[in-house]
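Missing here: one protein chain of the complex. Every other protein chain is in place.
Every chain is named by a letter (A and B) in the order it is written, and numbering of its residues begins at 1.
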Amino acid sequence: MDRVAVIGVGQTKYEKGKRETFSELVYEVVTKALEDAGITIEDVDNIVSVSSDFWDGRTISSMAIQDAAGAFGKDITTVEGDGTFGALYGAMRLLSGNFGVGIVVAHHKGTESSMSGITNTSFDPLVERRLGLDAVTSAALQARRYMDRWGILEEQIAPVSVKNHGNAKRNPLAMLPMDITVEDVMNSPMMSTPLKKLDCSAPTDGACALILAAPHEAKQLSTHKKRVWLNGVGHCSDAFHMGDRDLSDTRALKKAAEAAYVMAGLEPSDIDVAEVYDAFTYMELMWLEGLGFCDDGMGAEYLERGVFDADGELPVNPSGGRLSANPVQVAGLACMAECVLQLRGEAGEHQVEEARTALAHGINGMCGQSHCVWIMGK
Amino acid sequence: MGNRVGIIGVGQTHHAAKRLDASGTELISEAVSRALDDAEITLDQIDAIVVGNMDHFENVNYVDMWATDGLGACMKPVFKVTTGGTTGTTLGACGYYHTGSGIFDTVLAVGWEKNSESDTQAAIATCANPVLERDPFAGAIGPLATEYSMYMSVYGATQEDAAIVAVRDRNNALNNPYAHNQMKVTVEDVMNSPMLSFPIKLLDICPRSDGACAVIFAAEEKAKALCPRPAWVHASVVRHDYTHFGDLEWQWMPTLERASEAAYKLAGITDPLNEFDVAELYIPASTCGVKWMDSLWFCERGGAPELIRKGTLEMDGQLPVNPSGGVIATNPIGATGLIRVGEAAWQVMGKAGDHQVLDVNKALVTGFGGCSWSDVMILGADLP
Partner (left out) sequence: MADWKDEVEEIVFDGKICVPYSWTVGSTLSKWYGIMRDDAEIWANRCPSCEMVFVPPRKKCIYCYEDMNEWVKLPGTGILETYTVVEHPEPGVYPRETPFIYGIIKMDGADTGLVHFIEGVEPDKVKSGIEVEAVMSKEREGNLMDIECFRPVD
């Protein structure tokens, strides 16, 4: 099958309380991505924006960013969800043969609204919404179930936070670089047991854009040094109602990952670096298991052995991860952007050595109901 | 590169002002079941699903996740697209690109809305920029009324011209069992209906409906194996305009001109009025059914009133428009554009029942939304 290439990336610095409007953030990253690709907006024939009416506080929120994305007179569409799904649609459009070069752009101003109130609207208004569930409390139910099932202690998930905030110190775009210890995580305020403040990501503002190109255009417009190929992708959703799922089970992720590995003709052991959706500490471990990097329930042990450290066998979230900057919707696209930088050898101080194959991951819905997995390579 | 794609099944609910018996997900499941039956396949044969609606009309975040039960999406690939009024045609395009990409063979696209669950105009008002335009120029009727009053003064179109369109679409709906508004009306009825925003009157404008529509797309080999007469996708084009209402060109519809021009080129159409056998157009108000005909290249700019008066776009005219009754009869917003795609597909497949146009080879579909955005899709009986 044909492959699509990423030929340019642009990211804002991820931070709290950005002064720019979200369309200004979109303009910033699209401009940066075009510059990075060495092309102009004239070379682009289609755009996928990733927006959410809920987070943006307006309906048809794609209206608000289309001019900033350079979409005037062009074919633009909007995916609502994580940026990895936006990239998936962007790639499909190119693979269909209808387009040559596309922008995928996501924005998020999490600090302008209420994370709890907005994620509460993800629950069924006919059933669970009345209970007041939100992202943190539902994740806490999943964390408890996962930890009970495998006998994992709070002290064993806390090191994810220590590792990722530590990695963020080497990434100038990350919001929360921190020198912390397991004790600091354990002593941080309890949100919803077993999750403490430092087990959770924080509202973040930012935007990210990728320039995707069909094979022919990628080779014409871009150099080998800049080109990163999207070799495999898979996505899959689990059941909606939390009570329908065993929240410790990663079957949807496994199915998505399987599709991505098969398309890329690779196995988990071929991956050199992974950016996974660590909105909460325990999630990184669960997703690493679901992605096939270790057996179910073994994530904490591998973490303890240093396998996922920046200088370990499989560096995970060298960018600092979502724990260090979690602009929802942008997050998975930022995972992909980080993988592009890693594969190009342009990740600066957080560069992983000899990264040839990378895996990026995004989720939709509560407790990782739906997953999108990308495998990328030089 | 890229697969050719055909539509092999269509399903829709009986659209209504309020469907008390079915929740949103249940409404979706009705449309999905009917599409599967129409294609004579089962859910197991669906490789991926895409869904869309407008968030603030039901206030459910992550609708693709919430709708899993109704979509049959548990343990399947699914995501959501949404672009306002164009959501339905966006879904059609998305189903097409899914299958065209070669990643998936058989794909289900589902649009739905329960407009009865919210204050639609209040929700739409939030599409305007909160800092600049939300207070003075919000809601859907204002911009449409403004453009037609300008068109009337420039080209001599009349309110009666619009009324002829309203009568055509509303009376066509009488032959469509799925249509929401089923009422026989005359030009006088339309002219005498209450004025909403000059020159648009109550019977000129679309209703708010509860409903869902599902369309199944299949890659070439699969489509040929599963369906005796698929509706092949010949073109899918989207064009956007500026972000602010104040920046728009109101005298004609630049996005529709550009989108249809590009789509006609892809499909090899040079004389749309002659080459299309039927059109399912997203006409939210009868006034658009006059003015926008210019922008579809059916005539010179300003020529639309003449076409309307001559009956060119009636069921027995040269190019029947909206045999289903169109948007003026049925408008579950997130589904509305996909209903256009599905109805046009049925026309090509010869499955449109009492509102079937004879011998349809090529069908034109449009979508409208956002800030005067236009989507155009062309379907045909022959392989593209």
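The rule is simple: a residue touches a chain if its C-beta (ideal position, glycine included) is under 8 Å from a C-beta of that chain, and two chains touch if they have at least 3 such contacts.
Not measured: the values here are computed from a predicted model.
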Worksheet item: Which of the visible chains would the unseen chain be in contact with across the whole complex?
Response: A, B
Worksheet entry | Selected residue (touches chain absent from view) among B:Asp38, B:Asp64, B:Glu117 or B:Glu147 | B:Glu117
Discussion item. Given that one chain is not shown, which residue among A:Met242, A:Ala257 or A:Ile271 touches it?
Written reply: A:Met242
Worksheet, complete the sentence: From A:Arg145, A:Lys255 or A:His350, the answer for touching the chain not displayed is A:Arg145
Item to complete: Decide which residue listed in A:Asp67, A:Asp134 or A:Asp272 touches the omitted chain of the complex.
Response: A:Asp134
Worksheet entry | Residues of chain A in contact with the chain not shown | 19, 57-58, 114, 116-117, 120, 125-128, 130-134, 136-137, 140-145, 148, 189-195, 197, 239, 241-244, 247
Response to the item:
Interface residues of chain B toward the undisplayed chain are 18-26, 29, 33, 42-43, 56, 58-59, 68-70, 72, 74-75, 114, 116-119, 122-123, 126, 130-131, 210
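Note that only the chains that are shown with their structure count from here on.
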Practice prompt. Quick one: report the Å distance separating chain A from chain B, using the average Cα coordinate of each chain.
Written response: 33
Worksheet, complete the sentence: Within the complex, chain B is touched by chain A residues 1-2, 23, 52-54, 57-60, 62-64, 66-67, 71-81, 85, 88-89, 91-93, 95-98, 118-119, 121-122, 124-126, 214-215, 233-241, 244, 251-252, 255-256, 259, 263, 364-366, 369-370, 372
Practice prompt. Mind listing the chain B positions that touch chain A in their complex?
Written response: 1-3, 23, 54-56, 58-69, 73-84, 90, 93-94, 96-98, 100-103, 123-124, 126-130, 236-243, 258, 369-371
